[in-house]
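A single protein chain has been omitted; all remaining protein chains appear in their positions.
Chain IDs A and B follow the sequence of writing; residue 1 opens each chain.
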Amino acid sequence: MNSDSDQVQDTVISSPENTGEEIASSCILEMRGISKQFPGVLALDNVDFDLRRGEVHILFGENGAGKSTLINVIAGTFSPDKGTVRYDGRDLSHLTPHRARVMGISPVFQEFSLIPNLTVEENLFLGREISRAGYLRKGVMSARAAEVIEMLGFDLDPKKRVSSLSRAHQQMVEIAKALLADVRLLILDEPTASLTENETYKLFELIGRLKANGVGIIYVSHRMREIKEIGDRITVLRDGRKIETCNAADVGENELVELMTGRKIDVLFPKIDHKPTRKLLEINNLTLANHVVDDVSIYARAGEITGIAGLVGCGKSELVRAVYGLETIEEGEIVIKGERILHPRPDISLKKGACYFPSDRVAEGLALERPIRENASMAALDLADFSWMRILKKLNERKLIQGIVDRLKLRPPNIERPVGNLSGGNRQKVMLARGLTRETDVFLFDEPTVGIDVGAKVEVYELMKELVGKGAAIILVSSELPEVLHLSNRLYVMHRSKLVAELTGDEINEQAVLSCFFQDDEAKSNAGE
Amino acid sequence: MSDASVSVQKGQYARMMVFIMRWLMPICLVLMALGFAAVEPRVLSEANLVNVATQASYLVVFAAAQMVVILTRGFDLSLGMCVSSVSVLVALVMTGIVESNPQSMTLAIFLSVSAGIVFGILVGAFNGFCVSVLRVNPFIATLGTLNICYGIASTISGGRPVFGVPREFSNLVYSGEVLGIPAPIIIASALLVIIHLILTRTVIGRGFYILGSNPRAAKVAGLPSRLYLTYAYIICSVLAAVGAMLLTARTGSGEPNLGGNITLESIAAAVIGGVSLRGGIGGIPAVLLGAVFVTVLSNGMNLTRIDGNIQMIVLGCVVIAAVFVDRIRTK
Partner (left out) sequence: MVNNNLASGHLHQKEVNQLVRAISAMGLLPIMLVVLIAALSIFEPRFLGIFNILNVLRETSFLAILAAGQMLVLIVGGFDLSVGAVVALSSTVTATVMANLLGIMPDDVGLVIFAGVAAGIGCGVAVGLVNGLCVAFLRVSPFMVTLGTLSITAGIALLLTNGIPVYGMPKVFVKSFGRALWLGLPTTVYVALALVIMVWVIQRYTVLGRYIYAIGGNLQASLVSGVSTKTYLVMAYTMCGALAAITGVLLTARVGSGQATLGGNIVMLQSIAAAVIAGVSLRGGIGRVELVTLGALFLSIVTNGMNLVRIDSKIQTIVLGIIVIIAVALEEYGNRRKIRE
């Protein structure tokens, strides 16, 4: 035990970047050797992380790199399996979310911690209500809530129910909630994803004030512009390991992407030879009942990858989900191979040769308790290869699925293992296998590389290349800009439920895409909204 | 280095836990049987073992019925009352026909059995409709059906047992034997084989598992979820109806209170055997184990003269314990 803690101190002192004293005086948080195991994944592997007072420390990495696990450890939601956490010079173990808050650690998660049926005000004070003998002091809380909202400059009605608010407004509630208490360490997980330019500006101003007051801020973001604007230091995570911590001023964008992915950009993304031919899928003037997609028309051609880029909640994933009948359509038509689908349903689209790969594989894709074989053949049981008169041809099934699994290089290739035991990459391969069990030529990928390691990612890209080469049409919906930028032949950009651009050839670059997001905001603010 | 050894230890520990969890219930069963035998040697007598096997064959049918819906993340609280209704209905139809026309015994049995099965299909279809189309929580839907069935059973019987079920019926499915094996055991085994085949060899059975394991994934994969859900509830209620007829043949009368503890016992048997309440896990072997477990427990308590009310308490405790074990097992 003793020798362990000595070792830890040793590493602190011999840290190359800073001397021990400096850290002791200026660091509000020090984490050493943090590991966290989840079933099937080592989410954090021996990660060191520290945060100084009054700095913005950016956490950078792909989805599934361990960023959210790390901030959850700091917020007390998960306890690490290994490693030490020192906060404000004190050793922290058995941290609970409640204790973390009491000690001034305020997280703002992407997954909102809001109660839909309570009002904004009630949510702001959740967990630390002002009360006398259990009796709520509503007046005091109202006044304080109004004060905080005023200070933040957010346009929020404290008496409204959270369930009636837009995503952007919920995000503001979440931030206000974090700042209500005496904050010393603020965690912001992609806070600007649903904010307008103007709101973002206000948030950055606020961050500046907090920094001046000595608050340490951990900021998770993908956006280069923000990282450059407010970041002091950047820590890059990849596959649960810390790759590097560097000063924000010292690294370039390409360097960051390469650190994040661990590959040279041209190695990561294969050269795809797009040879677009006929239109296999057309979506015309589609509007959803909930107006998350508003009058959008796109098409996908055989032999090319059609990308759809956009921020979280812009409607890009709902657009492809509508092809599968997973969203309620108000108006518009969906045409697969020249045939109009009046009432889209998953089984109809599958029969027509379109296969959708959901982004949330645990929630919508896989039956975790069931073996790989059953998960892979799930969507093809009606075919003569798999059943006769509703009776399963198990031998045939085993043979066919084994073949597909081998082709996808699933490791280990034992198809009787439950899918729940597999890593993210292998789970995605099982999903892909489903698309290969039947004649499919329209592939709808929704965030295909979320939560999978780089190796698997490359394999997924290679598979896409192969499919396109054989004349399939691929729609790639992704929040990872580099992914859509490098793989797409044509790129649609969606923003706030609308299609704002269609880019081809040289037009496909980050600048063009980002300007699409901001143009709209400017237009809106000009219109006096 | 220490890392590696820790992870090896962890792996061993996990494997050991899996092993223990898999064999926990069989071991408990053997221990329990030995315990009862120590107190009351008659437990292990041949007559009692045949008795246990016969009793278990009733329960296993009900437990299999319950399992089919639990596989789909559902539940059937109306099972016991469905049993009561079918018992009364079958007895009424049979006695009615026999009274008016004593020669037509075969017809009477055929018609009454058909009536029972049709009633089962109707109850199942109603449950299935509520759960799959109206999307009512299965607990509430079947709780409602429970009351409806209770109303039906007590109304058509007037709250009294229906006596006069012809002896021929009992001879056929209760005291009949083939090669020395009692009829209930044969019928139950046949049903189990059929259900096993449906679950493992058909598209529908596969659908039940996938639906229970992840309903949204089933939808995305294009499975006709509503249809399969309805099938599950129909299979459940039809099995309950068949079980009800077996029990009616045993008692020789249609009993409006026949179903009393059957719902709880069927759930207990299924869960004890290892059917997961989160859906997607379970099968006929599990149900068999659970049914034998519950039967041995109640048989042992009967033989050691434990009060019926205490048995109720014990069963309640066993259910909670089983659900807790299930919780650990599927963690």
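Going forward, a residue touches a chain if its C-beta (ideal position, glycine included) is under 8 Å from a C-beta of that chain, and two chains touch if they have at least 3 such contacts.
If you're wondering where the values come from, they're calculated on a predicted model, not measured in any experiment.
Novice: May I ask which residue of A:A249, A:V267 or A:A289 touches the chain that does not appear here?
Specialist: The single option touching the absent chain is A:A289.
Novice: Please identify which residue in B:M94, B:A218 or B:I267 touches the non-displayed chain.
Specialist: B:I267
Novice: Determine which one of B:L24, B:V50, B:L122 or B:I148 touches the chain that has been left out.
Specialist: B:I148
Novice: Using the definition of touch stated at the top, determine which of A:I28, A:L59 or A:A75 touches the missing chain.
Specialist: Of all options in A:I28, A:L59 or A:A75, contact with the hidden chain holds for A:A75.
Novice: Considering the entire assembly, which residues of chain B contact the chain that has been omitted?
Specialist: 75, 130, 134-137, 139-141, 143-148, 150-152, 154-155, 159, 264, 267, 271, 277, 307, 309-313, 315-317, 319-320, 323-324, 327
Novice: Take the complete complex as the reference. Which residues in chain A touch the chain that isn't displayed?
Specialist: Per the touch rule, chain A residues meeting the hidden chain are 75, 77, 96-98, 101-102, 107, 109, 112-118, 122, 126-129, 131, 134-136, 138, 177, 289-290, 328.
Note that in this section only the chains that are shown with their structure count from here on.
Novice: Suppose each chain is reduced to the average of its Cα coordinates; what separation in Å results between chain A and chain B?
Specialist: 45
Novice: Under the stated contact criterion, what part of chain B meets chain A in this complex?
Specialist: Touching chain A: residues 201-204, 206-207, 209-210, 213-214, 216-224, 276, 280-281, 330 of chain B.
Novice: Which residues of chain A touch chain B in their complex?
Specialist: 324, 326, 345-350, 356, 358, 363-370, 374, 378-379, 381-382, 387, 390-392, 394, 434
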